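Down below is the structure, laid out as structure tokens.
Now for subunit A:
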Amino acid sequence: MADNKFAAYICSGCGIGDAFKMAALEKVATKEGKMSMVKSHPFLCNAEGVQMIRDDIANEAVTHICIAACSRRAKTEAFNFPTVAMSRANLREGVLWVVAAGAEHDEVRQEMAEDYIRMGCAEIKKMNLPKGNANRDQTRNKSILVVGGGMTGMTAALAAAEAGYEIVLVEKTDALGGFAARLWKRVPFSGPYAAPQATGVAEMAASIGANARIKVHLNTTVAETGGAPGRFKIKLATESGSVSELTVGAIVQASGFTPYDIGKLPELGGGQANVVDQAGLEALAKAANGGAIKRADGKDIKSVVFVQCAGQRDETGTHLPYCSGHCCATSIKQAMYFKDANPEVDTVVMYDDLRVPGMGEDFYRSAQQKGVIFTKGKASKVTGGDSCKVEFADLILDEQTSIDADLVVLATGQVANAGVNLDAWTEVNTLAEGGDEGAKQKRTEMKTISILNLDYRQGPDVPQFKHGFADSHFICFPYETRRTGIYAAGPMRRPMDMLQATEDATGAAMKAIQAVENAAAGRAAHPRAGDLSYPIARLEGCTQCKRCTVECPFGAIDEDEKRFPVFNEERCRRCGTCMGACPVRVISFENYSCDTVGMQVKAVNVPDEDEEKPRILILACENDAYPALDMAGVQRLTYSAYVRAIPVRCLGSVNTIWITDALNQGFDGVMMMGCKKGDDYQCHFVKGSEMAYYRMSKIGDTLTQLGLEPERVVTEEVAITDNARVAKLINDYAAQINDIGLSPMKGFG
Partner candidate 1 sequence: MAKKQYAFYPGCSSQKGASASNYITSFGVMCEKLDIQLNEIPDWNCCGASIGYGEGGELPRMVLNARNLAIAEKDLPGQDIVSGCPACWLGLREAVDRLHEHDRLKTETNEALKEVNLTYKGGSKARHMTEVLIEDIGYAGIKAPVVKPLDGLKVAGYVGCQANRPYGIAGESFENPLYLDKMIEAVGAEAVPYEQKAACCGGALAFSEPEKAQAQIRQIVEAAYDNAADLIVTPCPLCQANVEIYQAEINKKHGTKLNMPVLYYSQLITVAYGGSVKEAGLNGQVIRAAKLDKIAGG
Partner candidate 2 sequence: MSDLNTQAVARYKNNFLREVEERVEEGNMVKMCMQCGVCAGSCPFGPHWQHSPQKIFMMIRAGKREEVLSSDSMWMCTSCYNCIVRCPRKLPITHIMHGLANYAHRLNLAAKGQPTRDVARLFWNNLMKTGRINELTFSLGLYFKDGFIQGIKNSLAMQAAGLGLLKAKRLNPMEIFGGHKCKEKSGIHRMIAKAREIEDRRRGLA
């Protein structure tokens, strides 16, 4: 690489100049930080200060800069120098604003600032400007595979095609339309929400046929999916068994749902004559083709009862525990089929909670206008036959009663077609790899329901979230997927109605487009969108321990036949979990590595025992804990000046070497601050916090071996709102360290 030139810029604004001995700071940067150029400025973030830095980059060939001013989260627009590597020493939020005022604190305040300068300089020494995925010339395929030709799939295909992208649409049946094609009409998509609307399936199918950018494969399934965003290798299999191969850039999975099997509801008349599910009613309605709907036995229907939540919202554990959301509106629509054809037909919708959110309320009112009767009741027994009977508890009239009807419709729920459950898969797979024949057999069976047949080390489909749906775990990011470049949409992602499914499809298409654009530019996808760094492994040092391949939250790392990790940069989300996992430390990023952090730890000036100034290392998740520390500063909360905080991409990226180095060097304690773990985990890299806890439980033993108290390393869950709490945590810990005394390791570092 061209010779690096290192420069440090120290801002004296916002009171930094008044609080610190600037000359001393500059000295530290020059002498200890070994910066070939060190400049101070009274107002570094203003036009003049920024220009000064630009000039140095242009005229002095500066390649690496350390900005010692405010937090890396502040003034990002001003301090934006894309052509050089940059570190930020947080003198303002990190020191000035959080160290108690008063002369008695001047010394420790100065020490803290000097350490942060040392750290900033040490970090930049080990940083390089990321150049982006080196293989990106092979990841430029921008076409999108849509799996599933139902309403969701068709919408996604059209949405992306309309934006100029090539689409491959795969449908396993012999026609487009999916479940929507089985409907007589749909619940209205737009106002007035008064009557059922035409499904529009035929028109969509037609416009897909007419769209040159969309290539449709009917009677086709995905036999295998390999590769990564920008270069997915797909094998398509047709019924005839013929297999074709193609490359796509991203995938939208719209594999839809299956109605819950009415046969599992004998107590509600499932399987008996004239008791149908909503799909069954649609079939009768299609047969009637707008005329009076007749029963399967051809008889007229004078009365019909719709039983809501059939086999849903089940608390016994036998049926579906969730609510499918669309069923109330669907029953209302179906009741309208009858009323619109003949107002004389009695239609009763039996509900517990009538769930028609948003404009659905208009639809509900419209049904009442048309004379549909709504009864708040819980059906206990349905008997089919020539005259059906629904026994139920009327919750308003507070009585056990019954109602007769010519037809009963059970509103059953949606079961996701999301393929293989990876948790089950991993179990079976581990056994199988252990040579268990039964497990191998089971594994083959499992694969038969797979949708994508991914050849990923971590299993053949996208991970499922809850109740078998492949939803995102995040509220702010419904498309945050654990398989980069693959986006679930429609009722396989979450139970939903047709309107939401079309919107969902459009959103998923958007993310797929983004994925191919990112891959082509060699940069990361959400949440580190735009990050050009990627993991580099020195395989010569690798011991094939497989931790990285097992622990990668995104299934980005496969293994070659020799069990060496095979990194798929385009699948990688740059969290660094692999780096944290690697016992031999062969994995690193250009701008984030064992060294960039390790050298910061080493750079901290640890006072001798007699000075009685403890040092506490904080490794803080950059998305939640570090902002919390920042905001503690913004709110001028004070905490111990003995701490030295380093932001990390994720606790999952924390390599235990940093901890041991710190302790060996005489740090008296280490605090790790990460996101909430467990079922409601808040880590956007899924298991980061969990990993840290796990790894630290290991380190506990090593500590005791070193004769160190286990309290010297703690892991805390810190939420981004914990400004006040984080300050308290620090102070309490400082007090605790004070109680157990300084580390015996000082001076050996």
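In this text, contacts are C-beta pairs under 8 Å (C-beta built on N, C-alpha and C of every residue); 3 or more make two chains touch, one makes a residue touch a chain; residues count from 1.
Keep in mind how these were chosen: all candidates are chains of the complex that A comes from, given by their letters.
All values derive from a computational prediction rather than experimental measurement.
*Asks:* Which numbered candidate, 1 or 2, lies in contact with subunit A within the complex?
*Replies:* 2
*Asks:* Under the touch definition given earlier, write down the residues of subunit A that touch candidate 2 in their complex.
*Replies:* 346, 354, 364-365, 368-369, 371, 373-376, 394, 396-397, 401
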